[in-house]
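With one protein chain withheld, the remaining protein chains of the complex are depicted in position.
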Amino acid sequence: MSHEERVHYTLYHPKWYRRPVSVWWWLERWPYTRFVLRELTSIAVGFFALLTLWQLRALHGGEAAYQRFLTQVESPAFIALSVFFLGGILFHALTWFHLAPKAVVVRLAGRRVPDGLIVLSNYVGWIAVSAMVVWILMSE
Amino acid sequence: MDVLSHDVLIVGGGGAGLRAAIAIAESDPKLSLAVVSKVYPMRSHTVSAEGGAAAVIKSDDSLDAHAYDTISGADWLCDQDAVEVFVEEAPEEMLQLEHWGCPWSRLPDGKVAVRPFGGMKTERTWFAADKTGFHMLHTLFQTTLKYAPIQRYDEFFVTKLLVEEGRCQGVVAIELGTGKIVTILAKSIILCTGGCGKVFAFTTNANIKNGDGMALAYRAGVPLKDMEFVQYHPTGLPFTGILITEASRSEGGWLLNKDGYRYLQDYDLGTPQPHPVLRSMELGPRDRLSQAFVKEQEKGRTLEGPYGNYVHLDIRHLGEKKIDKKLPFVRELCRKYVGLDPVNEMIPVRPVAHYMMGGVHTDIHGATPLPGLFAAGEVACVSINGANRLGSNSLTELLVFGARAGKAAAGFAAENRGKNADAAVQAQAQDEERRLHEEFLNKTGGKERIAELRDEMQKTMEESAGIYRNGPDLGKGAEAMRGLQGRFQDVALEDRSHTFNTELTAALELSYMLDVAEAIVHSAKARTESRGSHQRTDHPERDDEKFLSHTLVYQAPNDAPRIEYLPVTITRWPPGKRVYGK
Partner (left out) sequence: MADTITLAVARYRPEEESEPTFQDFDVPFRKDWAILDALNYVKDRVDGSLSFRWSCRMGVCGSCGMMVNGEPTLTCAAFLSSYVPGPIKVEPLRFFPIIRDLVVDITQFMAKLKTVKPWLVRGEEKPLTEGEYLQTPEELDSYKHHSMCINCLLCYAACPVVGLEPGFIGPAAIALAQRYNLDSRDQGSAERLSALSGDEGMWQCTFVGECTEVCPKDVDPAGAIQQYKLTGATHWLKSVLLPWGAK
């Protein structure tokens, strides 16, 4: 019998002390808090997704419906909410940019592409797409 | 008391122990086999080895060349039949480890790379960056996980070998997590407990290197062989004693005294060249390099530091790229423990105790004179290392003799299958349990602190049995050891708990070390010649007439140990002069 098998009281050893993990575990260290905030930014993503759906529905509903939509969206309360969630989505995007090199290993000419370069390529891509969107919107 | 039983029991879960376990599981999977270790196997000291493991692989190399380098490095005190077997089986063992996944450093074409190493005429040291021991141990450990027959008792501390009817039949061990004392019976037992560097004050060795197996065998009446041969590694960090691998020299590092002078040229080790030359200067054998340091110190040409004198190891000229590729661990250690970057600054180094050439007497199959008891690795003395070991031979030794001892032990267990342990063995085990309770766990009073006794032992050993020795100092050392053993009877223990009592294990380890220290000092005193790493200022010459033999030391309770001599086995290489630098 191996030690693990012999020690049949492994999981329920009466004398071992198991420190409880509090439901507020994520407040114990800043990296944990940052992680939970990052995960919560999914709500921001959800918000903008719903906003887009609402906008489409309003467009489909005709001129009057779309005007009603614009009035609601341009109210100070809604703008404040949007700014708040924009902050969230920026945090979301930036944290994922910086985590990208962990998930993807790119090898060129036998050497690993440095993490900084992968993060930079994310920013470059973001700026490029944003520039394109702005150009499309501006050329009206 | 719990009584467990196996066919083969391996004491110690380092490189040799794990290799033996695999050998047994492969040769006879039906044997009940267990590895008992006082630490989890991946903590074994094999993990700190850095430089490499030697085996002939290049086409311009030969088994005879490896054998000759080893034999001359050993100052002719090794058994040449053992060396021949060693160099022959080495390449296959190393390839086997590669097949098991060991991440050896490679040449651009994908073949295993080899580097030069001290005392070797050709490059034959396989390496995994500069963490070879780490990779070897983890490869072996992870490989053992795939063999179902290999069971383990992790964190069980063996306190005694059970010997009955002239056979070794088992061990008594403490399960550290609970304090329970158990008997583990076995038909054959292999000691793979490593060396005993902690007997000295400054050592590269980890805390767990206390000569456990050596003391266990010694107390069981098995002789220890060549105990006086202690290797001082020339480049350890002052204070911590942390090892700076020989590879830093084989890649081209220089040893400089306080004047920036490559002082080894004054000691018959060749002339300084800009690039490393095999068997010359910084690539000379370890004993000669350590001795050169002591001589430099006597001449006042070493630097003085808060933790003793030191010299400089200069690897700056290798460049950052080479250091990061071949010596990254050295860089990390220097930055962390000395606060300097070896790319820009010189590393302070001094010789520190590193390896025991001596150990439990075995034959070339790893069998000790006690039937049923085997030994392999640093704990054993076969002997292939003689009076001085060449760097990178010991990691290979773990594999070759671990496998050999494993197979021999498996064979012995199979032959003795029918013989079961009788009541006498159990009675011995119960006596041992009683001893542990009376002398340690339930003991009251006592005025000696473990740490103080240990410090004194280490200091005395460093002074009387260091790199250079003499009769009177050794005599004083022997007396001091006797005194310490007496004072040990009065040791005080504060920890009364049974759960993970590391004060108890520290006390038991100290008792092992005191026995081993006694063996070292008496062996050194009896050898009135200088050979390899045993240098006597009162007998500075090598004396092949009287001393081309191994020292065997037997414990004699309440008396000085008994010394005998066993002639060295010579096959094809008659004793000659050790020549380096030519």
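Letters are used for the chains, namely A and B, taken in the order the chains are written, and counting of residues starts over at 1 for each.
One rule holds for everything that comes next: a contact is a pair of C-beta atoms (placed from the backbone, for glycine too) under 8 Å apart; a residue touches a chain by one contact, two chains touch by 3 or more.
On a predicted model such as this, the values are computed, not experimentally measured, just so you know.
> If the hidden chain were put back, which of A:21, A:77 or A:136 would touch it?
The missing chain is touched by A:21.
> Since one chain has been left out of the picture, which residues of subunit B touch it in the full complex?
39-40, 42-45, 47-48, 92, 95-96, 98-101, 103-112, 131, 134-135, 138, 142-143, 145-146, 154, 177, 206-208, 239-240, 242-243, 332-333, 336-337, 449-451, 492-503, 506
> Against the chain that's been left off, what residues of subunit A make contact? List them.
Residues touching the hidden chain, for subunit A, are 3-4, 7, 10-11, 13, 15-19, 21, 25-26, 28-29, 31-32, 35, 39, 99, 101-105, 107, 110-112.
Following the convention adopted for this analysis, only the chains that are shown with their structure count from here on.
> Can you give the whole-Å distance between the Cα centres of subunit A and subunit B?
Distance between chain centres: 54 Å.
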